[in-house]
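A single protein chain has been removed from this complex, and every other one stays in its place.
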Amino acid sequence: MTDIVQPIAVAPTRKPPALWTSIRRNPTIFIGGLILAILTAMAIVAPLITGDPLRMTPAQRLRPPSEAWWFGTDQYGRDIYARTIYGARVSLTVGISVALVASVIGLAIGLICGYFRRVDAIVMRIMDGIMAIPSILLAIALITLTRPGLGIVLVAIVIPEVPRIVRLVRSVVLSIREQPYIESAIAGGTRGFKLLTKHILPNTMAPLIVQATYVCASAMLVEASLSFLGAGVPPEIPSWGNIISQGRSFFQIAPWSILLPGAFLTVTILAVNLLGDGLRDRLDPRLSRRM
Amino acid sequence: MNQHDPNAPSLEVTNLVKHFPILGGFLQRQVGAVRAVDGVSFSVRRGETLGVVGESGCGKSTVGKTVLKLLEPTSGEIRLGGIDVTKFSPGQMWDHRRRIQTVFQDPYSSMNPRLKAGAIVGEPLQNFGIASGSDLDDRVAQLFRRVGLRPENMKKFTHEFSGGQRQRLGIAKALSVNPDVIVADEPVSALDVSVQAQVLNLMIDLQEEYQLAYLFISHDLAVMRHISHRIAVMYLGRIVEITDKRTLFTRPMHPYTEALLSAAPIPDPKKKRERLIIQGDVPSPSKPPPGCHFHTRCPFAIGACKEIDPPLLEIAPGHHVACIRRPVGAAPEPLTRTN
Partner (left out) sequence: MSILQVKDLKTQFFTQDGIVRAVDGVSFNVDVGETLAVVGESGCGKSVTALSILRLIQKETGRIVDGSIKFNGRELTTLSEEEMRAIRGHEISMIFQEPMTSLNPVLTIGTQIAENVVRHKGVSWQKARDRACEMLELVRIADPIRRLDEYPHQMSGGMRQRVMIAIALSCDPKVLIADEPTTALDVTIQAQILDLMIELKEKIHAAIVMITHDLGVVAETAQRVVVMYAGRKVEEASVEDLFENPMHPYTRGLMKAIPRLDMDAEAADKRIRLQEIEGMVPALIDPIPGCAFAPRCPFATERCRTQLPPFVESTAGHIAACWEVERVRELAA
């Protein structure tokens, strides 16, 4: 049987753009990413670039920023610069861990809810219930019931973040399910597990990644709030929240103890949000850079 | 005995019904039903194309999906090569999916945008364990060539292909497991005319080569005329007329068929004909009119039409019509208008 149809050429694949063009097209991703990268690097090498955050030098209490003390000292004579950089460790750890753990749990639950209708109704009501509890109150309750520590803080922040991710993943799964290519795959013999992993899961990744960045920012803020209230990490571990909390009473005479860690917190959260926004715009097929 | 019967039609459907419940109220109880498919029967043999034509809301797409068991039938019978698959669970149905494949309308959303073209075409072969590894690649390359695409493009993503080429990919995928039946739901409607011709010709060639049975669903009568052997006209969930192509276009008996034929604009300015333009809109499938579903728009409706549900009767050999003004043995004369 001879070939009846003339094989048709397909458009040639375009080469990926150069780095500079990528940066120019997605400035928010680049800026957000860069700031976070610098901060993470600083947090990791903290012992190499700062002094001891816990060492108290009462003779040097409440000194303003100077060459010896870049960010000044607090009421115990501790180096605020060192404390701020070490505080970055806490915030970044909390932010990234919560984002990762909540994403994994939320993804699993969301996939199941979106795909198996029977489970959906019950699980979503549970999620609604969890979302109704203010995260800070939940965290305080959990911490009061157990020992305070970084681990508990992580658990307390993860729990209220999970429902939001479940909702997102579930809605993406529900909309993908209706797509003709899913029906086409089923008609072609693709079954349950393979359908989920090969067809549905990859299409949830983009919105999930974007949401994960927002969860990260939110988690950092919650941790700072908890630490500010004294219900977060134990006071021996410097966290931006408790640095600010401890500087509260001395705000009028030593504003640097609040403003500088506060600025770091703000910039970090801003960077994460920029990254998230940039990724969202880049990954959203509808907002693609078209004509 | 639920066995494969080589003499049976490749696809046979009897009194197929598909209702979608309408839920309402706080407890989401069933308050009504959308009667998308309301008792449809037909059969398709090897090498034959049955065209199913109708406008939106007539249920033709739902018929397609139900026959594929992508939707569970509410009642009725579906037989593939003699085997009754109506009540098969998804697990039981899986074995039989090899026999019946599909080509969808929208070449843009009917393929996973994240998979490469070769992976999409080869997926059914993998699913049924027919081929793997380099053997799989060979078969996929062969399929590409058969539908007129260059095998080198296997590694490309689907968005790099044009609409017509994606449709060819869909056909290649459907063909991969050597099915008996292909359900094509508006396969050329989203394509430009010049590309439409290419894809239709390809489908005709493949049918002749592999003796495929096509269930060809479309709203476009002109396309039907080219590819079908027999045609079923649907309105609001029911078949109102079913016969061979020539009879349908030269001696249509059902008023709705006449209206459809009349409505399509002819690309020839000299042919100005007496057009039968029916008024009104298609009623909602959740509240179909009583009696004959078409009576509200039918220019030939009489009093009895809103009371009697017209059965699909064989008024001439191979020609079934559901209209009380066209009884068995009736002559194909024009009906008298009543409004």
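A few remarks follow.
Lettered A and B in written order, each chain numbered from 1.
The rule is short, and it goes like this: a residue touches a chain if its C-beta (ideal position, glycine included) is under 8 Å from a C-beta of that chain, and two chains touch if they have at least 3 such contacts.
For clarity, every value in this text was computed on a predicted model and none was experimentally measured.
Residue B:260 is the one among B:260, B:292 or B:324 that touches the chain not shown.
Per the touch definition above, the residue from B:95, B:192 or B:314 contacting the chain not shown is B:192. Touch with the hidden chain on the side of chain B covers residues 55-56, 162, 164-165, 192-198, 200-201, 204, 219-223, 225-227, 245-246, 249-250, 259-271, 275, 277-279, 281-282.
Methods note: only the chains that are shown with their structure count from here on.
Residue ranges on chain A touching chain B, taken from their complex, read 1, 3-11, 13, 179-181, 183-191, 194, 198-199, 202-203, 285. Remark: chain B residues 65, 68, 70, 90, 94, 97-98, 100-102, 104-106, 109-115, 123-124, 127-128, 145-150, 153, 156, 160-162, 165, 170, 173, 177, 198, 201-202, 205, 209 touch chain A in the complex.
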